[in-house]
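Working notes, beginning with the structure itself.
Only a single protein chain was left out; the remaining protein chains are all shown in position.
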Amino acid sequence: MANTNDSLTSVIELGNTEHESVVNQKRMAKRKLYDKLFYRLCQSTILLALVTLVILVVHIIISGVSWLSLDFFTNFTSRFAEQAGIKAAIMGSMWVLVLTAAFAIPLGVSAAIFLEEYAPKKKWVEWIQINIGNLAGMPSIVYGLVGLTVFVRYLNFERSLLAGSLTLALLVLPIIIISSQEAIKAVPLSLREAAYALGAKKWQVVFLQVLPAALPGILTGVILSISRAIGETAPLIVIGALSFVAFTPASIWDEFTVLPIQIYNWASKPQEEFHQLAAAAIIVLLVLLFAMNFLAIYLRQKYQRYKL
Amino acid sequence: MKNIKNLFIEKSIHLFLLISVSITILTTLAVIVLLGKESIAFFSEVSIISFLFGTNWSPLIEPQSFGVLPLVCGTMWIVFGSVIFAVPVGLLVAVYLSEYASDKVKSFLKPILELLAGIPTVVYGYFALTFITPLMKWFNPEIEVFNAASGAIVVGIMILPMIASLCDDAFSAVPSSIKQGGYALGANTFEVIKDILIPATKSRIGAATVLAVSRAIGETMAVTLAAGATARLTGDPFGSIQTMTAYIVQVTMGDAPAGGVEYLSSFAVGTLLFLMTLVMNIIGNQWVFKSRIRVV
Partner (left out) sequence: MSASASENSEIILETKDLNVFYGDKQAIHSVNMQVKKGTVAALIGPSGCGKSTFLRSLNRMNDFVSTARVDGKVFYQGKNLYSKKVDPVELRSQIGMVFQKPNPFPKSIYKNITWGPKINGFTGDMDLLVEKSLKRAALWGEVKDRLHDSAFDLSGGQQQRLCIARTIAMNPDVILMDEPCSALDPRSTQAIEDLITELKRRYTIIIVTHNMQQAGRISDETYFFHEGNLIESGDTKQIFTKPSVQMTEDYITGRFG
């Protein structure tokens, strides 16, 4: 604690009262220059990033926009660029979107509820959490290898929509869990206490109070995760989704293709026209994804307004 | 009676939730068991030493050779090339967002960053192939159509938003009172950033870098499209290479019969890929947790 003696002696020892400032005026100009240069550096970096994004978007639009016609949406792919379309790919993507969401969302949200509301504070729960973190960072192509062996070969789903969607569901599951956990965590403890104080059972507190309060946050995370699945290519290639499909899938047992695979296929052809087709398909894919993103951002901003 | 019913509800909910969580454990087990099983089958035909240390990768042409180093070399070109510029740029972007941007600018820039992060990798691959590579060739026509540099640049652009947002999270975890303490001593913004903000967050910046490396290792479509399919141990970033991921795509797209050595080789490469990213992810996630600043 304070030592009065200490401070008294210090005054005697170091008793000068004049104010010599430690500030070196000569260095001031240099410091100001560095400060300004660094600010400019940060600013130009941001600008560079924005310009890159603009170039990316403009380049794709310029290359692809002239190929966007009604036929492009209603035709199947073809060896002739003029006749090629994305009917099969877009239908496939829609199927995958619905199926993946149907598999992954209930599982992911339940797992998040378990971890946040029910799990005991034990070592094994911590390990599960670490495991989920690692799964979220596992390369998508490894999910493809798992899907190939489990769904395509062992369970004999062949190269079907079912196999593809299950693979993608596994891929997005950890992301959905983590983002839902964040949303549930953000619900204040006081809400739970208030519900318990009214005599609610645990499941009533969780499902009637906490979950509705966390819903906008969960939804935001879910939408972003599913949009990730829509853009995935590699795991579907690994499980054997086809690139030349001239039919629309009628059931979950049918073979399929999706937009990203169609894009990959066209982009890897040498002819310029197919590159332009790829750009056109990218426009469609990006419009779909950006719409989902905007929805998520809108939901979050609305949610933030009601944040407790 | 009512109590029994309630207990039943609680128990069944609990059980269902537990099952959901166990899917994640099953996934991990499946990864380990399946990759392990197929890799063991592969290593019964190819020695593990010649796989890990072999310098020649030619699975398609007789005599077959499965030395993985050329693929690792390809992956490393992508990793170093992308991380070396994406980390500093991402850091500066995060600094701008957290220290300079007004709330208004921020609310405009952050969604854009998220949009960038949401663009599928095949789109970046297309961009590399049809824009970055031609641009490079315009400077130097000698450059090959498929080359590591183009892939690395585009992977760098891809991982940039992730690095920026991880660093931004780290910066916003630094209490503003500490920064104000710096300003109150007559420091300018640059000095506060350089001497307080960055040192206080250095392990989380490190974590962001490690996680970015992990992403770059696992990145598939952009490098498959842009960097080529020539597995070689090369010092030339402007030539065609093949990454581990691109090889797996190549094999699984072809009609390699299940159980054949070629098919199995993709699992051996997949296992190596999995282990590399696993180590990176564990280190990265640990650093993020460990480095929480103690706030008084």
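We just call them A and B in the order they show up, numbering each chain from 1.
The working rule: contacts are C-beta pairs under 8 Å (C-beta built on N, C-alpha and C of every residue); 3 or more make two chains touch, one makes a residue touch a chain.
Because the structure is a prediction, the values reported are computed rather than measured.
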item: Per the touch definition above, residue among B:54, B:182 or B:206 touching the missing chain; value: B:182
item: Hidden partner chain, touching residue among B:132, B:148 or B:200; value: B:200
item: Missing-chain contacts mapped onto chain B; value: 102-103, 175-178, 180-188, 191, 195-196, 199-200, 293-294, 296
item: Absent chain, residues of chain A that touch it; value: 1-4, 6-11, 13-14, 17, 19-24, 26-28, 31-32, 35
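Heads up, the rule we're going with is that only the chains that are shown with their structure count from here on.
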item: Length of the line joining the C-alpha centres of chain A and chain B, rounded to whole Å; value: 14
item: Chain B partner contacts - residues on chain A that touch it in the complex; value: 23, 31-32, 34-35, 38-39, 41-43, 45-46, 48-50, 52-53, 55-56, 59-60, 63, 106-108, 110-111, 113-115, 118-119, 128, 130-135, 137-142, 144-146, 148-150, 153, 170, 173-174, 177, 201-203, 224, 227-228, 230-234, 237-240, 260, 263-264, 267-268, 275, 278-279, 282, 285-286, 289-290, 293, 297
item: Interface residues, chain B side, partner chain A - complex; value: 6, 9-10, 13-14, 16-18, 20-21, 23-25, 27-28, 30-31, 34-35, 38, 89, 92-93, 95-96, 99-100, 109, 111-112, 114-116, 118-123, 125-127, 129-131, 157, 160, 186, 188-191, 193, 211, 214-215, 217-221, 224-225, 245, 248-249, 252-253, 258, 266-267, 270, 273-274, 277-278, 280-282, 284-285
